[in-house]
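What you see is the complex with one protein chain gone and the rest in place.
A and B are the chain letters, set down in written order, and residue numbers restart from 1 in every chain.
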Amino acid sequence: MKTEEPEPASVATLDPGPEKIIGPGHNFGSVTDEIAGVVFRPFTKTPRQLFIGFAFAFLLVNLFLVAVTWLFIRGVSVWGIMIPVAWGFAIVNFVWWIGIGHAGTLISAILLLLKQDWRTSINRFAESMTLFAVACAGMFPILHLGRPWLAYWLLPYPNTMWMWPQPRSPLVWDVFAVSTYATVSLLFWFTGLIPDFATMRDKAGNSTARRIFGTLAMGWRGSAKHWTRYQKAYLLLAGLSTPLVISVHSVVSFDFAVAIVPGWHTTIFPPYFVAGAIYSGFAMVLTLAIPVRRWYHLEDLITMRHIECMSKVMLGTGLIVAYGYGMEAFMSWYSGNEYERYAFLNRMWLGGYWWTYWLLILCNILIPQALWSRKVRMHIPTVFVISLVVNVGMWLERFVIVVTSLSRDFVPSSWGMYYPTVWDWSTYFGTIGLFLSLMFLFIRGLPAISIFEMREVVHHTESTHDHAA
Amino acid sequence: MAQIFHRSSNSLAKISIVAALLAVGGVVWAAYKINAGSFITDVSVARAQPVPFSHKHHVADDGIDCRYCHTSVETSAVAGIPPTETCMSCHSQIWANAELLEPVRDSFRTGKSLEWTRVHDLPDFVYFNHSIHVAKGIGCSTCHGRVDRMPLMFKVNTLYMQWCVECHRNPAQYIRPRDQVFNIAYEYPENQSELGPRLVKEYKVLSLTDCVTCHR
Partner (left out) sequence: MKPEAHNYWRSLEELASTEEFRAYVEDEFPNRTPDWNNPGSRRKFLRLMGASIALAGVTGCTKQPKEVIVPYVRSPEEMVPGKPLFYATAMTFAGLATGVLAESHMGRPTKVEGNPEHPASLGATDAATQASILSLYDPDRSQIITRDGNISGWGDFIAAVSRARDAAGLKKGAGFRILTGTVTSPTLASQIQEFLTAFPQAKWHQYEPCGRHSARAGAVTAFGAPVNTIYRFDRADVIVSLDCDFFSSAMPGSLRYARDYSARRRAAAENSSSVPPRLYIAESTPSLTGGLADHRFRMAAGEVARFASGLSSGAPEVQAIYKDLEAHPGAGIVIPGEHQSPQVHAIAHALNQKLGNAGKTVVYTDPVEAAPVDEIASLAELVKDMRDGAVETLVIFGGNPVYNAPADLNFLDALKKVNLRAHLGLYSDETAAWCHWHVPEAHYLESWSDARAYEGTVSIVQPLILPLYGGRSSHDVINILTNRADQSAYDSVRAYWQAKRPGKDFEDFWQISLHDGVMAGSAFPERTPPPVKPAPPVAAASAAQGLEVVFRPDPSVGDGGMANNAWLQEMPKPQSKMTWNNAVWISPKTAERLGVTTGDVVDIELSGRKVQGPLWIMPGQAEESLTLHFGYGRTRAGRVADGVGFNAYALRSSASLWQAAGATITRKSRGYEFATTQHTQTMEEHDPFRAATYAHFHKEPEFARPEEKQVPKDLSMFPMWNYDQHKWGMSIDLNSCTGCQACTIACQSENNIPVVGKEEVAKGRHMNWLRIDRYFDGQPENPRMYFQPVPCMHCENAPCELVCPVAATVHSTEGLNEMVYNRCVGTRYCSNNCPYKVRRFNFFLYADWDTKSLMGSRNPDVSVRSRGVMEKCTYCVQRINRVKIEGEKQDRPVRDGEIITACQQVCPAEAIVFGDLNDPNSRVAKLKQQHRDYGLLEELNTRPRTTYLARLRNPNPELEKG
C-alpha cells in the first residue's frame, strides 16, 4: 500500500468522454490519492463554493429549528391545514424526500446486482443522499401529528392500556417500511465505507484522524479473508435492499391508494410512485453530483458516461410516470364514477389548484423529453437545469395528489382551499437546508467516491489495456 | 508504522456490542418497573388527610356499613363523600371534643367544607359508574381492597386500563352474589369458576369492552 505523499498534478483530471467511466492514466495510487485528497485537503484549501453552500444550508437549518419550535409550542395550527385539507406540506414533503431517497438504494443495490460498472463512482454519493433524505422524510410524520409526544403509540409495544397499533392502517405500515429502509440503507452505506475507512486510516496525517478512521474501520486489514466475507455481506445487503426499493414507496403510496378520497383511491399508485421516486432520486443525484464534480475536479471519476446514464434513467422513469398520469386520467373517465371524474376535472381546471397540475405536467413530462437528444444529455448545464426542474415537478406531483384531491372530495358543502403559511414553507426549506448541510459535511469529511471500488475499475480498465497491447 | 490501537481493543469491540444490547434492554426494563411501581401508581401509598380518618376503626371496629357514608354508591356514578353533618351525627356525641376532630367541628361551625385528598383518582377522561358495578355484583373490596384493615386509605390496585379491562373481558372471575357486595371481608369461594359464570348469566352481566363504555 502506498504511503508517500501524493502529488495531485501527476494525473490529468480530464473528462475522458462518454465512453469511459474513468479518466486515462489512472493507477491504484492516483485514484486513492485523488479521492482521499478531497478529505485530507487542508481546511483552508476547501473550495470556496463549499463554504458558501454550507453557510447557506446551515442558515436554513436554523430556520427549520425555529419553525419546529414554534410548531411544538402552538401545535399544527401554525400550518395552513384545515378541514377538508387536513394533510398539507408535511405529507407532501414526506413523500418527496422518501422518493429522493430511492436513487441511492437503487444505484447501490440493483445496479450492483446488474453489474453496472458505471455505478461505482456515484454509489457512495447516492447512498449518503438516501440516508439524509430518509432522515428528512422520517421527521415529517412525527412533526405533523397533533400530539407528537405520543408518536410512540404507533409502535407495537406492551403497555398498561393493553392497546396495540391498528394493523389495518397504512400509517402503521409506513412506520415499519420507513424504519426498515432507513436501517438497511445505513448498514449498506457503512459496510461500503469500511475498506475506505481503512485506507483513510492508513493515509491519515495526524493520529486523531488515524484513531477516528481506525475505529470506524473496525480493524479492517484488507486480508483475503476480510475481502471474501466482505463481498458476501455486501451482496447480501444488496439483495436485502433490492425489494425495499420497491416496497417502501409502494407502502407510502398505500397511504393514499387505500383511502377512499377521489384522486387517491387508485390501483396504479404503487408502481407509479416507485417510478416517480427513482425519477426524483436520480434528478437529485445529478443536482448534487454536477457541482461537486466541478468543485473538486472529479471529472475524470464522475465522467460524462455517468451523467448520460443517469439522464437515460431519468428519461425512462419519467416516461413511466407519464404513463401513470395518463392512466389516472383514463380511469377517472373509464370508471364512470361521478366523484372520480369530478376529482380529475377539479385537478385540471375546476378547482383553485389547476395551475399546479399543468405546471407539474410541464416539469415532469414535457421538459425532460429534451433528454432524448444526445446533445442535451452531453450538455452539463442543461442536464443540471432539467434535474432541478424534475425535482420541482415531483414535489408538485405530491402536492396535487395530497392537497388538490382533498380540497374537493364528496360533499360540496365541505369543500375548501388550503393556503400554506410561512411556517409551512420554512419547515420545507428547513429540511432542504438540513439535507444539504449533511451532504456538504459528508463530502468534506468522508470519501465521497468509493476508493476501493474505483481501484477495481482501474484494475479492469488496466487489464483491458494489457490485452490491447 | 506503529499500531494505532492496542490488541485489547479487539475484545473491547466485541464486548461493547454485548454491553450496548444489555444497556438498551436495561433501560426498557427499568422504564416498565418504574411505571408499575408505586411511585407512579400510588398503590399502597397512604395519603395524608385533613383528619386522619380510619376506615379500619369505622368499618372493622364499629361495623358501619359502606353505604352509611357513601350514600349514592347504589344510585349514582359517584359513591359520594359524606357531608360534614354525617360525621357530626355521631361525633357531636362521642369524641365530641377530641383534638383530632377539630377540623370536622370547625367545618360544621363555619360551613367551610373539609378538603379530602383523592385516593382513587381516575384520569378525567375515564367515566366510571359505581352504581352499575354494585348492581351487577362487583363488591367494594374487589377494587378497594380490605378497607377494614386500612387505618389511612390507600389504593390496592393500579387502576390502569389493563386492570379494568382484565375484569371487563371476563367478569366471571370477580363477580359475587349481590348480597355479598358490601361484605368487605368477602372471600371468593373455591368454586368461583362455576359460581362466576352462573352469576354472570343470572345478573345478565355483559362483558363491555367498547371504548365508549368508559371514554367519552
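Criterion: a contact is a pair of C-beta atoms (placed from the backbone, for glycine too) under 8 Å apart; a residue touches a chain by one contact, two chains touch by 3 or more.
In this text, all values refer to a predicted model and were calculated from it rather than measured experimentally.
The omitted chain makes contact with just one of the residues B:56, B:136 or B:168: B:136. Note on the undisplayed chain: of the listed residues A:89, A:132, A:213 or A:342, the one touching it is A:342. The residue from B:85, B:102, B:166 or B:187 that touches the chain not shown here is B:85.
Although one chain is not displayed, chain A still touches it through residues 72-77, 80-87, 144-151, 153-154, 160-161, 163-166, 168-172, 175, 255, 258-261, 338-339, 342, 406, 409-417. For chain B, the residues touching the absent chain in the complete assembly are 35, 39-42, 72, 75-78, 80-85, 107-108, 111-118, 121-125, 127, 129, 131-132, 135-136, 160, 204, 206, 210-213, 215-216.
Definition applied: only the chains that are shown with their structure count from here on.
Centres computed as Cα averages put chain A at a distance of 53 Å from chain B. Residues of chain A touching chain B in their complex: 3, 159-163, 201, 207, 210-211, 214, 218-219. Taken together, the chain B residues at the contact with chain A in this complex read 1, 4-5, 9-10, 13, 35-36, 158, 160-162, 165.
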